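Some chains have been omitted; the remaining ones sit where they do in the full complex.
Letters A and B mark the chains as written, and numbering starts fresh at 1 in each.
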């Protein structure tokens, strides 16, 4: 059994879901993921707020990360309260009820080849 | 409404705008971006100073990040007080009037395929 590990607030500034991509199966479709790790013994209720360049933020988006579990959330899949538009700059604030770890990854398959980026999210 | 979140000083050390790239539309042109997130209720006045290998720094470059907004700034687009030269090593110091989050991303399309890198900027 592990103690809770991480922070309750995280952010990414470079959000962008490429709008097109070759169809080579779901694993290789362009997507952007927030990966959460909850090492603790209590479920983490996570609230996402999505920021844009020229409109008010969207959200709250709610997900739950079960204890002793990881969740790799595809931002493409969010639909409530509204989908995140493609080909649009955004940023994301993550607020969790328990300490978690957050990593941000993008797979871009707009070109025939695949490009990847990943970074730990920012925590204060 | 969210409290301000982040830091007032950030830096990246590996700045480089590739000088050529295939023309597959603006989204896939080689570029380098600084992505800012301002979760607060006050606009952040941001000053960039650009450092080089063998000359005095350039700047100040001034941008504003509105409250509850993200700004993905393409370094390619900066022109005042001078453009950032292509194919030239640089680094960048970011100083903001309010706490913000800064992430650095490069899309390199010099080769026929696309390469991506991204990292949170450094804060002390």
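The definition used in the following text is that contacts are C-beta pairs under 8 Å (C-beta built on N, C-alpha and C of every residue); 3 or more make two chains touch, one makes a residue touch a chain.
Because the structure is predicted, anything quoted here is derived from the model rather than measured.
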item: Full count of same-sequence chains in the assembly - 2 placed in this view; value: 4
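The rule we apply is simple: only the chains that are shown with their structure count from here on.
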item: Distance between chain centroids, defined by C-alpha means - chain A, chain B (Å); value: 21
item: List of chain A residues in touch with chain B within their complex; value: 9, 11-16, 18, 49, 51-54, 56-57, 87, 89-91, 93, 106, 108, 110-113, 115-122, 124
item: Chain A-touching residues of chain B, taken from the complex the two chains share; value: 2, 5-7, 24, 27-28, 33, 35-37, 39, 68-72, 101-103, 105, 107, 109, 113-120
